[in-house]
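For this view, one protein chain was removed and the others were kept in their places.
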Amino acid sequence: MKRFVAVTLGILTAIGGFVDIGDLVANAEVGARFGFDLAWVVGVGVIGICVFAEMAGRVAAVSTRPVFDLVRERLGARAALANLLASSFVNFLTLAAEVAGIALALELASSVSYLLWIPFTSLAVWLVIWRVRFETMERIFGLAGLSLVAFAVGFWRLGPDWGSVFHSVSHPVVPSGEGHATYLFYAVSLFGAAMTPYEVFFFSSGAVEERWTTDDLNVNRANVLIGFPLGGILSLSIMGTTALVLLPRGITVDNLAQVALPTVLALGKLGLAFLLIGFFAATFGAALETALSSGYIISQFFGWQWGKMVRPVDAPRFHAVVLVSLVLGAMLVLTSVDPIKVTEYSLVLSALALPLTYFPILVIANDPDYMHGRTNGRVANALGSIFLIIVLVASAAAIPLMIVTKAGQ
Amino acid sequence: MRLSELLHSRVVDAAGNDVGRVHDVRLVQDGPLVGTFGAAFRVEGLIVGPAIAGARLGYRRSGMTGPFLLAAPLRRLHRRVKFVPWDRVAELGRDTISISGSADDLDEPEPLPTA
Amino acid sequence: MSEHVGWAGRPRRLRRLDAGLSLLDRQILDRDGRLSGKVDDLELTPPEGDGSGPPVVTAILSGPGALARRLRGSVGAWLESVHSRLHPSAEPGPARIPFGVVKEIAATVGLSVRKDDLELSRFEDWTRDHIIGRIPGARHAPE
Partner (left out) sequence: METARLGVDAVARDRTTGPYVSVLLGQAEEQATSVQSTFDSVQPPNEDADRLRDEVDGLLTQAVSVLGDVRIAARRGDTDGITGRGPALADISKRLSDLEDRLG
């Protein structure tokens, strides 16, 4: 059990990154529109985030430097500031959407409008950050988020024809009725969702919060190799259930209730109960991840004391940033702007900012002054280089595709 | 004077030929003793080269060899980098630093080791 | 290359480093390991005496007063004006950490003093005293 609990940082990071409110809906939407024809992107994204999260975790364990320190040390103050502004904006939009996402999950359980829940959900997120120890927090929300495995069970119970599923995953085509640009737009969004920078900000800062050392490199690898593929499997399961049930009926997905529908049909009330717990835990986890990340990266840029490992009075500016982000985020979603649209746009913006985060990680993971003999091996460097190119391409394509396709419509 | 006033400045030689931009400032620890630190660092010279991105990524040091995709082109670019010893600095302007003599007799900086 | 005789009698190579690469933008830790700002710039001073010869690194400059100049452009100007407006003295300079209190230069820069003894933490103190410190539970570590 102790060994299993050691990987909850990876699980929470991945759940927050792969199945937060925007991704829950985006995965379901992609399944209902494209079937299994975009599943390969999730696979590519999982490998990409594993490669870079492993490097970031290793750097954090060996040199005790979290990712945003590296960004500033290698890009310099000006480019790091540009990254800080872009990443903070994405973080903030995502945080606002997650605060609403928790409320949407509560609405499904209670049928009380999500807008009424928002003041309580944002207060609850803040209380957890204020009072709960980092390890306790990651265990509760990481493990509770696992109940989203109901999606995988639901997919299996829906009894897909495995042969044809494998065929369409391995031979993707652009479905008739969808343009190539739209297909590519969703591909970039899914890739951006898998690689959102706040995952490595959170993961590496979490590693520092837990005081990882060189002895924890195996824990790092286990976290990465269990957490992120698990997040990917959950994403694919959601896509699969909607591809099997909603696609044949021509249903397009735009809310959380529809995301659950195929699994509810397959598994009934018990399945619904698991999904509701999972929705709650995943959106809550993502809210914690983004709220903390906003404090982490601003503090790490300026060199302020940050973290939950010290008393709040000892990291006052860090806690002030988190508090202000939460208040502003709650105010944004209380305007009844569609939280799901908010995250869809933030995913595209995040694809744009990816290289500014992943490039410095790759450079420093090769720097013997930081790594003391734990620099990248050949495999890590080969994969890192390939994914750096993919990240650059996705970043360059993100905005043109969004304009051409009117954000995938 | 601040370090940032030197970084990125343009460097020209006595004949007015362009030498490049200041990539970095090399320090050596042989100044007067200060507090608990020991000998202070003093400026040894300027590392000057073509205005390229990536001058700050650390590929000037001998131990930085990966990944190939970055290391190969950056190490090649760093071969065109020159070292200007401080006694060659003739005038510090706002954005331009003039050096005495010709740029042709400048050597490459000695590569620093990594840990 | 000049060589010195180290304290143990063995010849020791002088330590050299490239300031932009190995000092600038690094995290500063105080005596107790607390995060105390970044190396935002370095102060270079002409040597004592006639002032000729190579400048000596006399201090680390840290905080918005130092960072603003490096950012240049409108963002830098904005940061500088915020800094001088919030600062009590009429012509605030950047916060100075004399190099004499530097203990170690590695992936981080370690100091031999506590951060409260430096003039670094004005904004931090204000945030603590007026906002965070007033919220119940701020003085206990999370459990």
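Per-chain numbering from 1; labels A, B and C assigned in written order.
Following the convention adopted for this analysis, contacts are C-beta pairs under 8 Å (C-beta built on N, C-alpha and C of every residue); 3 or more make two chains touch, one makes a residue touch a chain.
All values reported here derive from a predicted model rather than from experimental measurement.
Considering the intact complex, the chain excluded from display touches A. Here one chain is not drawn; of A:124, A:272 or A:324, the residue touching it is A:272.
Contact with the undisplayed chain is limited, among A:129, A:264 or A:398, to A:264. When the omitted chain is restored, the residue from A:170, A:213, A:255 or A:336 that touches it is A:255.
The residue from A:108, A:137, A:169 or A:315 that touches the chain not shown here is A:108. Although one chain is hidden here, its contacts on chain A can still be listed: residues 107-111, 245-246, 249-251, 254-255, 257-258, 260-261, 264-265, 267-269, 272, 276.
We take it that only the chains that are shown with their structure count from here on.
Contacts between chains leave no pair untouched here, as each chain touches all the others.
Taking B-C and A-B together, the pair of chains sharing more C-beta contacts is B-C.
With centres computed as the average of Cα coordinates, no chain lies farther from chain A than B. Here the spacing of chain A and chain C, counted between their Cα centres, is 35 Å.
With centres taken as mean Cα positions, chain C sits 22 Å from chain B. Averaging C-alpha coordinates per chain places the centre of chain A 41 Å away from that of chain B.
Annotation for chain B: residues touching 2 or more other chains are 56, 58, 61. Along chain C, residues 24, 70 each make contact with two or more other chains. Against chain C, in their complex, chain A makes its touches with residues 63-65, 69, 72-73, 76-78, 80-81, 130-134, 136, 299, 302-306, 308-314, 316-317, 319-320, 323, 369-370.
Chain B meets chain C in the complex at residues 1-4, 6-7, 23-32, 34-37, 40-44, 47, 56, 58, 60-61, 86-87, 110, 112.
Residues 74-76, 362-363, 366-369, 372, 375-376, 381-382, 384-385, 388 of chain A are the ones that touch chain B when the two sit in their complex.
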